[in-house]
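Every protein chain of the complex appears in place save one, which is left out.
This part shows chain A:
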Amino acid sequence: MAGAIASALYQGLFRRNAVFLSTIFASAFAFEIAYDTGSNKIWDTMNRGRQWKDVKHRYTVQEEEDDE
């Protein structure tokens, strides 16, 4: 079973260097998106309520009241 998976991986990805390299770059692209999204999500949860986008509505509402 494991041998079948291994040989499928080998035949599919590692056998040809061009395929290997393209797989590396494609998964680097995907990994970067996932990593950035994930770390931004973690940052936002750690700093919930402290960032400008969280408190913006308070101040924009105040400004509109000032204008009126």
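The working rule: contacts are C-beta pairs under 8 Å (C-beta built on N, C-alpha and C of every residue); 3 or more make two chains touch, one makes a residue touch a chain; residues count from 1.
Convention: contacts and distances are computed from a predicted model.
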Missing subunit (named according to UniProt) among the choices "Ubiquitin-like modifier HUB1", "Cytochrome b-c1 complex subunit Rieske, mitochondrial", "Elongator complex protein 6" or "DNA replication complex GINS protein PSF1": "Cytochrome b-c1 complex subunit Rieske, mitochondrial"
Candidates A:F20, A:W43 or A:Y59 - the one touching the absent chain: A:F20
Chain A residues that touch the omitted chain in the full complex: 2-3, 6-7, 9-10, 13-14, 20-21, 23-25, 27-28, 31-32, 35
